[in-house]
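Here the complex is missing one protein chain, while the rest keep their positions.
The block that comes next holds subunit A.
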């Protein structure tokens, strides 16, 4: 159960490594491709990972982008290219 101090703490926590929306979105295609390949995208882009953990809008976009990249790869495999 999430109680008050924990919930509030999590909500207010800020990471100085967080790069913000613009910088995260600028490299989101590289982040998604890295993640789709099974590599640790968070290790290569720690500031982006930190941003995605705190920004719902960008995290949602990252999820969508990752899903599109994976769907494309599946489709290419089906076509044997």
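To be clear about the criterion, a residue touches a chain if its C-beta (ideal position, glycine included) is under 8 Å from a C-beta of that chain, and two chains touch if they have at least 3 such contacts; residues count from 1.
Heads up, the rule we're going with is that contacts and distances are computed from a predicted model.
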Checklist entry - The complex lacks one chain in this depiction; which UniProt name from "ABC transporter ATP-binding protein", "Acyl-CoA dehydrogenase", "RNA polymerase sigma-70 factor (ECF subfamily)" or "Aspartyl/glutamyl-tRNA(Asn/Gln) amidotransferase subunit C" does that chain carry? => result "RNA polymerase sigma-70 factor (ECF subfamily)"
Next on the checklist: Which parts of subunit A face the unshown chain closely enough to count as touching?
Outcome noted: 1-14, 16-30, 32-33, 44-48, 54-57, 60-61, 63-65, 67-69, 71-72
